[in-house]
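Only a single protein chain was left out; the remaining protein chains are all shown in position.
Chain lettering (A and B) follows the sequence in which the chains are written, and residue indices restart at 1 in each chain.
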Amino acid sequence: MSKKEWPLWEVFIRSKAGLNHKHVGSLRAADATMAVENARDVYTRRSEGISIWVVESMNIHASDPAEADSLFEPADSKVYRHPTFYDVPDGISHM
Amino acid sequence: MKELNLNELERRFQEKIDKDIKIEPNDWMPENYRQTLIRQISQHAHSEIVGMLPEGNWITRAPNLRRKAVLLAKVQDEAGHGLYLYSATETLGADREETIDDLHSGKAKYSSIFNYPTLTWADMGAIGWLVDGAAIMNQVPLCRCSYGPYARAMVRVCKEESFHQRQGFEIMTTLANGTPEQKAMAQDALNRFWWPALMMFGPNDADSKHTEQSMRWKIKRHSNDELRQQFVDVTVPQAEMIGLTVPDKDLKFNEQTGHYEYGEINWDEFWEVVKGNGPCNKDRIDVRRKAKEDGEWVREAANAFAEKRARKKSA
Partner (left out) sequence: MSTLFNYILKIGDDSLILGHRLSEWCGHGPILEEDIAMTNIALDLVGQATTLLNYAGEMEGKGRDADALAFLRFDREYRNLLLVEQPNGDFGMTMMRQFLFDAYRLPLLERLQKSSDVSLAAIAEKSLKETKYHLKHSSEWVIRLGDGTEESHRRVQDALDTLWRYTDELFQEDDAEKELVVSGVIPPMSEIREAWNANVNRVLEEATLTIPTNNWKHSGGRKGMHSEHLGYILAELQYMQRAYPNMEW
């Protein structure tokens, strides 16, 4: 275990109440407590946040970019999922 | 999924770049693109970290409490910027510690301006004004670079850095409007930092080996000479405004082109400093290496503690 680098953590910040936590970057920390504090010092020096999430990078599972076509393109053709697909007669409001 | 050959992958990659679609960490990319980026971003990160030292040198001697706080905050930002950039290199698979070891072994380079000593308080002004000014000129276009994590890091860096140049210029203005001693101090700092600041943009375009490919990949958006010209055009009038003289007898404004013409840069000096023969190269690297060595037991202890606690939790 000696000379082992501290694990990498991904940092997510909620910039104000009502908004999602958003990924802002990463940092190194030996444990979760330290990761939260380091995130506070590194990523919120200018009042950028009111809440912090940290996740050890190795625990993030991502979709495969090579499969992006089959994962995401099929949704492009489902235009009927969007309200603009439908005709609403003139004079109708609140819909 | 059908197998794509390398040429086809490269063609699609370039097509994305041409359409200004950002490249993200897990996307396919040519190995050379990855390596060039790692080199460029880590050089940039090292410059931030080594750049903490010449200014850090004056924190305990800042002339009043306001200046002290500002300088501390600025040097701290540089640590932050180094960190954002190391984070970006980690997305390319370059481990931070190995990247830093390359700096310590002399394999990796950093901006040679930080190999000049800070001799007086006015140097804090000159660095903020000229060095950060030059850095901003380099960095703003990189906010649009093709690699997503790098571009996002640069957006953050540029946003934070906007105060750096201002505080430097404020120091210079105060000195230039101060006593004759103070004004002389400011002029001396300008004299020492002007040429190294121009060298920050790198060799002339004709001698710059990476430019063409990097422009095609959009990880460099303007040539060295374009940026250098822009810097001179912006900075010379600022110097005049506060009554300081740019130390270049060949400097003159060309009415036709609308640009300043400036004298020949001492490229021998530039290459010597890049090679490691600047006034402070050895000091800077020794300090960084020492910080890492002295911190080793701390990092180990934190690991050992984290492991102990994790074991306790699972027991």
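Assume contacts are C-beta pairs under 8 Å (C-beta built on N, C-alpha and C of every residue); 3 or more make two chains touch, one makes a residue touch a chain.
As the structure is a prediction and not an experimental result, all values here were calculated from the model.
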item	value
Touching residue (missing chain; options A:I13, A:L27 or A:I52)	A:L27
Residue among B:A62, B:L119, B:L251 or B:I265 that touches the chain left out of view	B:A62
Residues in subunit B touching the chain absent from view	49, 52-53, 56, 59-69, 72-73, 75-76, 79-80, 82-83, 86, 121, 171, 174-175, 178-179, 181-182, 287, 290-291, 294-302, 304-305, 308
Residues from subunit A at the interface with the omitted partner, ascending	6, 27-30, 33-34, 37-38, 41-42, 45
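Just so it is clear, only the chains that are shown with their structure count from here on.
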item	value
Distance between the centres, which are taken as Cα means, of subunit B and subunit A, whole angstrom	28
Touching residues (chain side subunit A, partner subunit B) in the complex	1-6, 8, 24-28, 30-31, 34, 42, 45-46, 62, 64-67
Footprint of subunit A on subunit B - complex, ascending	1, 24, 26-28, 76-77, 80, 83-84, 87, 90-91, 95-97, 152-153, 156, 160, 296, 299-300, 302-307, 309-310
